[in-house]
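Missing here: one protein chain of the complex. Every other protein chain is in place.
To keep things simple, chains are lettered A, B and C as they appear, and every chain counts its residues starting from 1.
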Amino acid sequence: MKGERFCIIGKYQFKTPFFLASGTWGLGDTLLNYLNPGEIRSAVGALITKGLSLEPMEGNPPPRLFETPCGLINSIGLENPGLKVFLKKYYPQLKALQTPIIFNLHGKSLEEFFEMAEILSEIEAEGIELNISCPNVKEGGIAFSQKPDVVFELVKGVRERFKGLLIVKLSPVGPVFEVAKACEEALSDALTVANTYPALGVYSYEPFQVIKGGLSGPAIKPLTLRLVFELSKIVKIPLIASGGILSGKDAFEYFLCGARAFQIGTANLIDPKAPIKICQEFKELVEKYGGLPDKNPT
Amino acid sequence: MKGERFCIIGKYQFKTPFFLASGTWGLGDTLLNYLNPGEIRSAVGALITKGLSLEPMEGNPPPRLFETPCGLINSIGLENPGLKVFLKKYYPQLKALQTPIIFNLHGKSLEEFFEMAEILSEIEAEGIELNISCPNVKEGGIAFSQKPDVVFELVKGVRERFKGLLIVKLSPVGPVFEVAKACEEALSDALTVANTYPALGVYSYEPFQVIKGGLSGPAIKPLTLRLVFELSKIVKIPLIASGGILSGKDAFEYFLCGARAFQIGTANLIDPKAPIKICQEFKELVEKYGGLPDKNPT
Amino acid sequence: MEKIKVLRNLRLSERIYLLELPKKGSLLDIKPGQFLKIKLHDLRYDPLFPRPFTVHSLEEGTLKILYQVVGRGTLALSRISQGEEISVLGPLGRPYPEDLDFPLALCAGGVGVAGFGFFLERLKEELRKKTILYYGAKTSQDLVRLDYFKAFGIEIKLTTEDGTLGEKGFVTDLLERDMRDGKIKTILSCGPMPMLKVVKELSEKYGIKTYLSLETFMACGTGFCKGCVIKKKDGGYFHLCEDGPTLSAWEVIL
Partner (left out) sequence: MEKIKVLRNLRLSERIYLLELPKKGSLLDIKPGQFLKIKLHDLRYDPLFPRPFTVHSLEEGTLKILYQVVGRGTLALSRISQGEEISVLGPLGRPYPEDLDFPLALCAGGVGVAGFGFFLERLKEELRKKTILYYGAKTSQDLVRLDYFKAFGIEIKLTTEDGTLGEKGFVTDLLERDMRDGKIKTILSCGPMPMLKVVKELSEKYGIKTYLSLETFMACGTGFCKGCVIKKKDGGYFHLCEDGPTLSAWEVIL
């Protein structure tokens, strides 16, 4: 591969540009049942934790999932044991994998985000991904993404408290471009483009019942591909693609559109070995095209 | 069917709630090769013309189409012969079908929209659908949808000039809810929810070439379903659903979410007999559930 | 997931099929009550997710899945021919619980009977004698694999809703009669949700230990997505793919 530059983000270097997306590999306790440490080290550049909040969250009542044509609506509602329990119970095992761990954080307020940033600063965590885009919780979540000035405050505040890798995960809806610029100005190291799309599934007709949640998977790839393409012209910080990456070809297309790393999300749910397959296919494509072609947007 | 109320829009009544969506049945000249007049009259409530502009438009260079997982990106670029030629060359045949014709209009400026509204007022056209949401043209199109105040001016101006059925076709991106409210305030009779989603497909890697266009089909149904659901709580005027309706079940779900009529778009491309099939399936569902259930959002 | 060649895909009745796969790799470790997920190999993304299926039998060198065509995924599976490759992942989930007291009632609705085959294959001969299979379906042709089940030498009680085979009515009616008579110590039940709700009610009414093999849509089956939740009686949720698919009837809210 013509220089592995593409998996450098800020001052951080990753062994591969493939990160496991938040919420799509559990809390880590069952990961090793399906991928061995060697596989993880060779295919996975970083592990992005399930969205963690200051206090434990029980998550939403069922149904939490709804399959759509080539997509998945999820409404997990950020079920998680809370940052502190996570650090005690799950983090040690994950650290042993010698693969960078990025903490996906969800706060109901700026203060909660700041408190978590301080905790993570203390333990010298490697990275934070700010989740300002979860469509499945009432407070915080996607509401943040609608206000570029609030996002600016948030990122600036976290930046002051946390010196490691700082990523903001954008919502694909709302004033995306303005929010992206606000993140860049507030010195975010990179942007994840993007979280799931607000969606709805009708799961019962009589009585009429719906599931509201976020859409992921191949269905959304053309939408997120366009966001990456447009954002790469607007901001200079690296973009991490997240949306419907199921094959090396998908990642390659995101690369061509300007992404420098790739998150594997829904693909992990379909097949826990997906990261290995995708990483391999990507390498083959890079070889086939004789190195990564220069970006040449039209 | 328990009252056919659902296919009344404003003061207009339609034989069925199924309309053929703009741009998905050509200009009308080849329609009768695939559907006979009897089929059209029995299954189709209204025919919404291809997007028409004041002057003829050549449309975009190829490629104009890109298939995605369960979706289609199109970048036709509003190829059309212009309103005047359409009225002379295509309209007479369509009128003979005795099915309401709704003119889908695209203007580069408010003035262009107003001029077309005047022309259609003169010939006493039955309806107009304002296309303020085409993602495939440089001027006008989706740019309008980003500014609720401009949309208000537009709809008000057209309303003043045109007394027939006035529908605004929303873009699914941008400040959708604000734009919808602006349309309602400016006395639009109904809203079409929604046009295609801005999307991108990579069609060549070496050289890197992309197609930017609008995504339609089953992939977007969960997204537009959610828009209809949310909008039905915000505006009182009827909503016409457009997005991934391929079966009677799809239409039924849109109905449950608050839509009162349904546009068949991509489905026509797959099978020109789709309207008949969808209309029939819908009727069977209505019968199965013993009439249309009352809406009961959760 | 592991690629595997289909040995046979047999149509047993209008909608019920028997899929035979070679026993190999991680599939050899599977235990009764656990499940696999199966995906077709055809470059197509709809349906997007593999479908979960209980192991029906692991005798005779083959692994058998008993399945019913209900939608896109199972329809596509039903069209797979011998020799074609599919992908499987498993074992997933937990085996049936071990604290079963006998006499044991296996209560199945429709293809819910699938997992009981494998269970009986591994059950000791003397315990089989204290096991009764209650097996109900809409109509006689949906009562499949009867010879196979008879060969275990267990007592079998059949019901059909239309009375075309066995007793006419619901399988839970038959079960309740025997519960009332105190004939049963534990119930293991699998079938459609309305049936399981009745079984749960009965188990509470008669105070008989009962386990239910439940279903939800599963995106991952591996504990990754946290989507397959079933409400716990005392708050919180079970994740069916990790904690189940078989749960104590008394601990869940259906």
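In this section, contacts are C-beta pairs under 8 Å (C-beta built on N, C-alpha and C of every residue); 3 or more make two chains touch, one makes a residue touch a chain.
From a predicted model like this one, the values you see are computed outputs, not experimental measurements.
J.: For a quick check of understanding: of B:43, B:76 or B:182, which residue touches the chain that isn't displayed?
T.: If we include the chain that is not displayed, B:76 is the one touching it.
J.: List every residue of chain C that touches the chain not included in the displayed model.
T.: On the chain C side, contact with the omitted chain comes from 42-47, 71-72, 75-76, 79, 81, 84.
J.: State which residues belonging to chain A touch the missing partner chain.
T.: Contact residues on chain A toward the absent chain are 69-70.
J.: Please give every residue of chain B in contact with the chain that is not shown.
T.: 23-26, 29-31, 33-34, 50, 58-59, 61-67, 69-72, 74, 76, 79, 217-218, 246, 266, 268-273
Assume only the chains that are shown with their structure count from here on.
J.: Most central chain by CA mean?
T.: Of all chains shown, the one whose C-alpha centre lies nearest the global C-alpha mean is A.
J.: Provide the C-alpha centroid distance between chain B and chain C, rounded to the nearest whole angstrom.
T.: Chain centroid spacing, chain B to chain C, equals 47 Å.
J.: On a C-alpha centroid basis, what's the spacing between chain A and chain C, in Å?
T.: A distance of 36 Å separates the two centres.
J.: Using the touch rule from the top of the page, what residues of chain B touch 2 or more other chains?
T.: Answer for chain B, listing residues that touch two or more other chains: 69-70.
J.: Two or more other chains in contact with one residue: find those residues in chain C.
T.: Where chain C meets two or more other chains at a single residue, that happens at 45-46.
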